[in-house]
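Just one protein chain is left out here, and the rest sit where they should.
Letters A and B mark the chains in the order given here, with residues in each chain numbered from 1 onward.
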Amino acid sequence: MIKKPVLKARNITKIFGKGCPTCLDDDSDFEGNICPDCKSVVGCKNISFDLYPNEVLGIVGESGSGKSTLVRMLYLDIEPTKGEMFLEFDGDLGDDGFSGLPAQAIGANIFSAKSFVKRHIKNFFFGMVYQSAQLGLKLDVTAGGNIVERMLMANNRDIKKMRARASYLLGKTEIPVERMDEPPKNFSGGMQQRVQIAKAISNEPAILLLDEVTTGLDVSVQAKVLDLIRTLQNEIKVSMLVVSHDLGVIRLLTNRTIVMKNGRIIESGLTDQILEDPQEEYTQILVNSAL
Amino acid sequence: MGYIAVKGGKDAIENAEKYLEFQRLKGASDDLSIGQIKDQLYLAVDRIMSEGSLYAPELAALAFKQAAGDTLEASFILRAYRTTKPRVGYSLPCDTKKMKVIRRISAAFKDIPGGQILGPTSDYTLKLLDFGLEEADNAKRKAELEKLLGDIVNYKDYEDIGELPRVIDMLRKEGLVIENKRTKQEDIFDITRESNVFPASRSASLQTMARGETGGLLLLAYSNVRGYGDIHPALGELRVGYVPVMITHPLTKEPYEIGKVKITEAEIIARFNVEGEKPKFSLGYGVCFGHNEVKAISMAILDRAMATSGAKHASNDQEFVLSHVDGIESMGFTIHWKLPHYVTFLSDLDRLRKAQEVSGK
Partner (left out) sequence: MNSAAEKIDGKNGYNFAFLDENAKKEIRRRILKAISIPGYQVPFGSRELPIARGWGTGGLQITLSIIGKSDILKVIDQGCDDSVNAVNIRRFIKSVTGVEMTTDTERATLVQTRHRIPEKPLTKDQVIIFQVPFPEPLRTVEPSEAETRRMHAEADYSRMWLYLYEDIVKCGEISIGARYPVFVNNRYIMDPSPIPRWDIEKLNNSECLNLFCAGREKRIYAIPPRTSVKPLEFEDFRFRIEDFKGNKCEKCGSANSYLDETIDEAAGTRHYYCSDADYCEKNLNNAVRK
């Protein structure tokens, strides 16, 4: 049986600046990421892809290629200039108590939903791990509190149960449970990143978004974080989108890969294929420089 | 039982009011006339009109007398009076180019068309106590006035010296300044009828500051130029004078002058920003009723400071500035802590006792 994609992205475009037909039309294109006519900066242009259940999809490209912009749009942190995103989900999406709106969001373009619905989808559907722990965590709030916040978003209201889950997840991420009531500002970078991961998966999201999660960490710490992500993927069966400029990370974690340059997808396919036999010149340079 | 049983509170309040009134009356001096306050303490009157947001020199002087010289209290009395007056209409936009200038200076240029006009300023007076003023002496006062007037008969508050060009307009012609967007008259926010929402429109922002408390505006503006987000201002032009207030005549539908108000206006030129292709100077604008240069300049600095995107310091944060500069609000709330809070305090105490009990376990 062919599974339906859990997320479908269609023609997502993000222009920083006023924009004009040249940079906004789906069928116009140009070289580089500055619009030749209106000089706007192109963050992403015409991005379309599918993400399947339990799949780990990689997005690779050098810094400035638009991959972080893309992932922040998917997570509804920033709004695309145009484009659509559809979600498919048969699990429990949570009930907000009265509006019934979240259910309507399934199958419709999420980008055009009300902000109330977007917030709900964000809380129930996605988990996000940012490159910087400062973005993903409240560094002054206890590590446990950070994880619990995610569960509170999904309407959990039992403190003992939430704390039990938080300590389970901290154990999984190899953070001493005794440090649960300490703020992450006392933790090392690698530990902070692991708290972020524990937080992101605490309410069992359908999709986990990982944005350069190992960038800036020591090599030995990187290995630990990657190992953790791999173990988790096996255990909790979540679809993941892994954004990285590091082909080592992409090789280790992903099944399929998208290569981005100047805000556009230039190549995509099975990760092994892309690494062994890159078609585009840019990908070849990327692969060669990594090896 | 002290505080709780303030039975007979009505008598206590009325006696307290009598006691307060007694404080104003008890000295052996002559009673202050409203005219004396208006004429001789005119800067206090100006400040009260501006913070009370009502242009009424006699009423402001009365409020000042009644408040025993407390400008916050006096502005409050005037503002409370103002609120009982129905809004009968709006004036046409005031064209401050038509100001009958009594003072006008620019710090940005040495020579300006129309010239630097120092006007009535205390900028260069030495801050020495003048013991010549010690004795109230009507004859001496009259003689000095006559000496100052010399040959002048029929003295007026202002002379018609024609329209003076604006310093900023000269830069504007050369394309050196970023234009602030003009608000259409029908889109002008009325802060006396609507509650500010944030981000506030510029019209709401300027209105809020125009009736802000001088000290509050000064503190925030000073924090900016001292280093917490310095916008690097230069005083493009400072004007003091009388501007005509025009309304649409109900019958002829023509603009009609209903009187003049004394205002202070400041325009500052600040750091340049890139607008479109070219870098240009940015501007800040301040205006208030009466002669109050500290307030107009502070307001202009804050107007510009709040336009800095990515607010970092207090003076850059529009919501912070506008939510805290109103003297009547900030004073009222700050002194409300004098009211009894024993019900809420006991509720807090209950929590503390419980928390101590839990932590003792």
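Everything below uses one rule, namely that a contact is a pair of C-beta atoms (placed from the backbone, for glycine too) under 8 Å apart; a residue touches a chain by one contact, two chains touch by 3 or more.
Please read these numbers as outputs of a predicted model, since none were measured by experiment.
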**Fill in**
Checked against the full complex, the residue among A:Asn54, A:Thr142, A:Thr215 or A:Gln273 that touches the missing chain is A:Thr142
**Request:** Could you tell me which of B:Arg47, B:Lys65 or B:Arg79 touches the chain that is not displayed?
**Result:** B:Arg79
**From A:Asp158, A:Glu174, A:Asp227 or A:Asp272, residue that would touch the chain that is not displayed** = A:Asp158
**Request:** Just name the one of A:Lys82, A:Arg119, A:Arg179 or A:Arg251 that touches the chain not displayed here.
**Result:** A:Arg119
**Message:** What does the interface between subunit A and the hidden chain look like in terms of residue numbers?
**Reply:** 96-98, 115-116, 118-120, 123, 138, 141-142, 144-145, 148-150, 152-153, 157-160, 162, 181
**Where the missing chain touches subunit B, by residue** = 1-2, 4-10, 12-14, 17-18, 76-77, 79-80, 82-87, 190-199, 319, 323, 328-329, 331-336, 339-352, 354-355, 358-359
